[in-house]
Structures are given as structure tokens and as C-alpha cells.
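See structure below.
Now for chain A:
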Amino acid sequence: MTRFKFNVAFAGLAFATLGSLAVFAQQPNFDVVEVKVQKAQGNVYMLVGAGGNVTVQIGAEGVVLVDTQFAPMSDKILAAVRSLTQGPLRYIINTHSHGDHVGGNLKKAGATIAGGNVTLDIGDAAQGAQIISHINAYKRMSAKVNGQYATPTGAWPTSTFIGDDKKLYFNGEGIQIVHQASAHTDGDSLVFFRKSDVISAGDLFVTNGYPFIDLDAGGNVQGIVAGLNKIVDLCIPVYGQEGGTMVIPGHGRLSDMGDVINYREMVTIVRDRVQDMVKKNLTLDQVKAAKPTRDYDPLYNTPGAFVTGDAFVEAVYRSLKK
Partner candidate 1 sequence: MFKWAAGTLAACVVLGAVPASAQSNLSGVWNNLGILNEDWPDRLPGPELGDYAGLPVTDAVRARADAWDASLITLPEYQCRVHPSDYVSSFAGLRIWEERDSASQQLVAIHTHHFAWGTERTIWMDGRPHPPEYAIHTAMGFSTGKWEGDILAVTTTHLKEGWTRRNGLTRSDSATVTEHFIRHGDTLTLVISVVDPKYYTEPVVRSRDYEYEVNGDIGPYPCEPVEEILRPNGAIPHHLPGANPFLTEYAKAHGIPLEAARGGAETMYPEYRKKMAAMPKPDGAAK
Partner candidate 2 sequence: MTRTITIIAMAVLLGPVSVSAQLRGRDVTDLDASNSGRGRGANPAAKTPKEAAPIDLTGYWVSIVSEDWRFRMVTPPKGDYPNFLLNPAGAKLANEWDAAKDEAGKDHCKAYGAPNIMRVPGRFHITWADDRTLKIETDAGQQTRLLRFGAPAANAQAAPPSRQGTSVAQWERNALRVDTRNLLPGYLQSNGVPFSANLTMLEYFDVIKEPGGEVWIIDDAVITDPAYLVRSVKRSTHLRKQADAAGWDPQPCMVR
């Protein structure tokens, strides 16, 4: 597929994207952040630094990255990839449009580690790594905010899909990019490396906080629950919920089915509690006062948490009111 342009129909999209990116305005001191490499399974690795986790698939054909963190981290990310392989970067897959996951697209897409960056698309020959996302993620990244694009044009996805999924075959394994509607945002994708048996979950699943439901970017708690259930359905454990399919969360530690199940349990139960109160016509303040996250706050509402318990409850409430 060649790059094609969309006309942005809604200014609100642009605002939403800017709003989403503004959430990340408070960024760490990138100079002191190190990128750590953690093997997931098979050909797939997880990079941990600042921003979202990066997934790296390596092999004879080159490199696939899932997400690219913040732009200032690009050199360190590329160095980490180089520690694993000298192969060329062929594909970038974005799980969604937030800046801590796509900020590094531009530099990485243009990076030539070794050899040419020829994708399977003649039209893109020597144009750099192909950047793949769901169409909605592209729309958010290419929206205009105050006359400027939300992300640099060179960082935009060059290949989008509009259906339920997109499939690749690379480095000896099938890669299934599965869209999850209206979850963290409206442009979420899971990336399933089938032979390595690793799922890159994006911010549908994190281990270190409540989920961020970006309502303004089309997110909804029902989509988060559905997405987590989808991950559970895709996973096959070795035994007792453990091992087997590895799951790389958008933020946090390397996980497996058991971790996703625990997280799903929390999100579902909080959703059910808020839903029960919505049915009883309680106001948002009344719902918050009922503290429906009180049993999970010690785990997820930690000091400095990106999403507080109250913020999560509010997002769930507003999701259910739609």
C-alpha cells in the first residue's frame, strides 16, 4: 500500500490528539533514562525505557518494532536494537497514537542500521521502514491542532488498515495486528507474533496502574474489557495460567496470561460496580464517594500514578454514560 492522505473532518480530533499528547507534557529527564532489554520469547524482545514499552522482533529479514517511545529516546532505542541485531529496520507497528508510543517514529523510520529498508511494497522502496497502524490511529496522528499536525508528517503511518486485522509474515512467523475498537483509544491494535507466541498489547494492558481510558480519543471501558478478554482468548498457557504466550504490556513488566487475567478481573469488577451505581442514577460525585476502587488502590493508585483511582472511576462512569 502506498502512502495516502486523509482529509481531517473533525477539528475535535485534532484537539483530542493534542489533549492526549499534552498528558505526556511532564516527561522524564531523558538523559538519565536507560533502555533495558528483556527477552520475551522466540524472536521477540521488550525494551523498557521512558514512555511505553517497545517490542522488537529480530530475524534474518530485519527488524520489526512495535511502538517507538518518545523521540528523545530514539538513539538509545536504536542502540538497544543494535545490541540484538545489525539487521535493517523494516516495519514499525503503532499500537495507538499517543506520543509516548509514536514519538520515535520519525527518526527510527529513517534509520538505516544496515542494508536497505526495502519493505514488500515497491512503492515504498528505500523510503524507510513502513509504519503500520489502524486507520483511526493515523487520523489522530495526522490531525491538525492549532494549524499544526499533531505529529510530524514523517512519523505518520504509511500503511493503515480499516478492518478487524492486518497480517504480515516476517522473520519466519505470522504477525497478526488485531484492532480493538474503542478501548484505550479508538485506534488500538494488539500485535500477535504467532510463532514466538508473544502479544504486544499496547496500553490496553499495563501492569503498573489503572488503564488510561482516553475518552476524547474514542476510548471506552467496554473496549478495554473486550480487549483484555481478547488477549486472554489469544493466550495459551503452559499450565495453570502461566507461561506459554507472553504478553508485553504498554507499560510495566513482562507478563503472561495470569497477569492479564488479574488485570481483567480488576477492570471488570470496577466496571460492574460503577455500572450498578449508574443504573441507580447516582451522580459522578456519589460514585466516587463510594470508592469502587478501594480494594485495588494500593496496587494501582500509587504515588505519582498516571491514572488515579478517581480518574479511572470518572472515565468508567463517562464511558458507561455514553
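Here is how the candidates were picked: all candidates are chains of the complex that A comes from, given by their letters.
Operating definition for what follows: a contact is a pair of C-beta atoms (placed from the backbone, for glycine too) under 8 Å apart; a residue touches a chain by one contact, two chains touch by 3 or more; residues count from 1.
Here the structure is a predicted model, which means the values were calculated and not measured.
Although all of 1 or 2 belong to the complex, chain A touches just one of them, candidate 1. Touching candidate 1 in their complex are the following residues of chain A: 36, 38, 46, 48, 225-226, 229, 232, 239-242, 246, 252-259, 261-262, 264-265, 268-269, 272-273, 276, 290, 292, 294-299.
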